[in-house]
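Pasting a structure below so you can have a look.
A protein chain is absent from this complex, but the other protein chains hold their places.
Labels run A, B and C following the written order; every chain starts at residue 1.
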Amino acid sequence: MKGNLDIKDFKRIMQSINNTIQDNRIVLCQLDSIIGDGDHGVTMAKGLEAAVEKLEIDNPASISGLLKTAGNAITMTIGGVSGPIFGTFFSEMGKAIDASKESVDLKDLAAMFRVSLEKIMRLGGAKPGDKTMVDALEPAVKDIEISSTSTVDIKTAMESMAKAAKKGAESTKDMISLKGKSSYSGERSLGYEDAGANTVYFILSAFYEAV
Amino acid sequence: MKGNLDIKDFKRIMQSINNTIQDNRIVLCQLDSIIGDGDHGVTMAKGLEAAVEKLEIDNPASISGLLKTAGNAITMTIGGVSGPIFGTFFSEMGKAIDASKESVDLKDLAAMFRVSLEKIMRLGGAKPGDKTMVDALEPAVKDIEISSTSTVDIKTAMESMAKAAKKGAESTKDMISLKGKSSYSGERSLGYEDAGANTVYFILSAFYEAV
Amino acid sequence: MKKLINNPKDIVNELIDGYAAAHSDIVKRVEGYTITARKDIPVKDRVAIVTGGGSGHEPLFEEYVGKGMADAAAHGQIFASPSSAIILEAIKAVDGGKGVLLVYCNYAGDVLNFDMAQEMAIDEGHRVDQVRINDDVSSGPKDRREGRRGTTAAPIILKIAGAAAEAGLDFDSLKKIIQKAVDNSRSLGVSLSACTLPETGLATFSLEDGKMEFGMGLHGEAGIKKVDLLSADDTTITILDLIIQDLPFNSGDEVVALINSYGSTTKMEMYLIAGKLHSYLRGKQIKILSTEIGEFCTSQEMAGISITLFKLDAELKKYYEMPCFAPGFRK
Partner (left out) sequence: MKKLINNPKDIVNELIDGYAAAHSDIVKRVEGYTITARKDIPVKDRVAIVTGGGSGHEPLFEEYVGKGMADAAAHGQIFASPSSAIILEAIKAVDGGKGVLLVYCNYAGDVLNFDMAQEMAIDEGHRVDQVRINDDVSSGPKDRREGRRGTTAAPIILKIAGAAAEAGLDFDSLKKIIQKAVDNSRSLGVSLSACTLPETGLATFSLEDGKMEFGMGLHGEAGIKKVDLLSADDTTITILDLIIQDLPFNSGDEVVALINSYGSTTKMEMYLIAGKLHSYLRGKQIKILSTEIGEFCTSQEMAGISITLFKLDAELKKYYEMPCFAPGFRK
């Protein structure tokens, strides 16, 4: 358990996220099938595979570079809504910090997630309550911001953040989709969780596990 | 129960045959599905419906004319193998007797069926054992020929003829098809009865019932 | 299988009316009959081509009626050849004095009815002869080719027939070149799922999960072998090997390759097959003039594909490349 995360930690974290998404490919497709078009799991799996491969090849020297490289690989590879949205998730975290920064603490991390969330909301135009990944990410970011004002370590904070994402993902069950393919289902989207919101949970829990 | 059959009897017989074929449409399609292409029941049903309709319209004055009209209607309407083969079945019976003939007895009937059988075998080239309707018709014709040398009445003879057709149809189960669409199934046609052979049985049993 | 139909007994009739309405620039219905025909029949100064067969295989045959293809098609009910009466009517409708060639797929029912129609038409003073399409290598040994079924070579044969007729070939020469086109065609298909008869909703066969059947007929008649589902690549190679050895096609040959979907197999899958077909034939030094991909001859919504190879010589190539304008085939 560490106070700060360095570039090696982030490499491990990205691998952990990739593994978790590969393992949950079908689950995520099934969630997307019910009210969307069913591709979310395979699309995300392709994106993270590409990100991890690109990191192998480029071997970026900084945390910032690593996160930007991973995010750009996702954006460049998978298209769909997930490509730009989840690509942005990583690349904006990278952009939020300086290339010279060799490690990040909990406060940095909270700030990075916040930047990411806001860019995603600007890019896709989704607000909390629209039944998207924002509904998992937004409470999760709030949660880590609270943790960052306390004395908990990163691991504990990430655990709590992942739990907040999980709760957020579950809360999408009672929402009517207003964004993306599931929005065509209108009221029929009630009663089912959003796929992308669950992806946020999987990403954050894989992050937590790798810390 | 009558010694001779007149034109009224033949009208009733044709209606009875039509009813029986309509009732067994699906059964005949199912038999044709397994080793053929599955249309035999609907094809025959269309043919007999057309025959009976044509008889209503033309109202032929003789038995010969009635059978020729019915047979031609089938040949003209339904195509496939069944059209020419079962059309010929009726029309050749009609051609076998003179237009002036007002009633037929058992001997006439046996001769008419024989003419029909031989024309069908020439037309389609099928021999007994090829797994076609000939395998029901041929033993049936032999059976009525035997009856016609005895003193039984037409009804009894037809009952026996239908039974012989039934046995003939059942015997096709152990044959490998050499004619028609089921011939492509080769050895895989073993174990299943031929559809057209069953049609012969249905025709003859409907004939018997209407006598 | 759910289908969008009206009165099940009236399907073929409605289908022909709808077809004639949709393509009224090219074709018409011969009123009162299940016959589709070019708008400008009877044809003057050349031999006419009549095709036809059972319905349920759309776009076969109606979409191959048009300029540079067939003059008319006689349609039977679903999976049943047209009656001789319908075929006779088609012959009479197109004959402009130079005679009529019947070009159709070799099935017992079709042979019976086309033969009868030919005989009747000759009795009525028409000049009529016929060529039977028998491209399906799975339906009989090579030394009994006359027993083989006609399948997806049909549009290619009709393309050649129509072009050669349009070019003004005399009756005997036309028959000869159509026969050569047939002799130069080989097809084989594979089925992955059943087709259902629209009138009864019954499947004409069943195929277990994870299995496919090579050589299954267009009506679900049993094929030559049932195997575990192969990849697109292995399916392509299996089919091509059987076709290539049958004619045989040799290094240096030039061919038309046609990839046909039986119904619910997607273009996505067909392009995977096209990719393998191209690399495999390249490896065998067989040149492809043209690749035709689509639904040319279906079995309702059956899943599966067939491949046809058509060997060209200078004459066939000339006719293949001539323009044609039918709803289902354009050059």
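Assume contacts are C-beta pairs under 8 Å (C-beta built on N, C-alpha and C of every residue); 3 or more make two chains touch, one makes a residue touch a chain.
What you see is a predicted model, and the numbers here were worked out from it, not measured in a lab.
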Legend entry - Touched by the hidden chain, restricted to displayed chains: A, C
Legend entry - Contact partner of the left-out chain, one of A:37, A:105 or A:170: A:37
Inset, instruction - Have a look at A:78, A:93, A:106 or A:169 and name the one touching the chain we're not showing. - result: A:78
Inset, instruction - For subunit C, enumerate the residues touching the unshown chain of the complex. - result: 1-6, 11, 14-19, 21-23, 25, 55-56, 58-59, 63, 192-193, 198, 209-210, 212, 229-233, 235, 259, 263-276, 278-279, 290-291, 293, 295, 298, 300-301, 303, 305, 330
Inset, instruction - Pick out the residues on subunit A that sit against the missing chain. - result: 25-26, 29-30, 33-39, 41-43, 46, 75-85, 123-124, 179-186, 188-189
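Methods note: only the chains that are shown with their structure count from here on.
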Inset, instruction - Using the touch definition from the top, list the chains contacting both subunit B and subunit C. - result: none
Legend entry - Distance between chain centroids, defined by C-alpha means - subunit B, subunit C (Å): 32
Legend entry - Whole-Å gap separating subunit A and subunit C, where each centre is the average of the chain's CA atoms: 54
Inset, instruction - Could you please state the distance in Å, as a whole number, between where the Cα atoms of subunit A are centred and where those of subunit B are centred? - result: 74
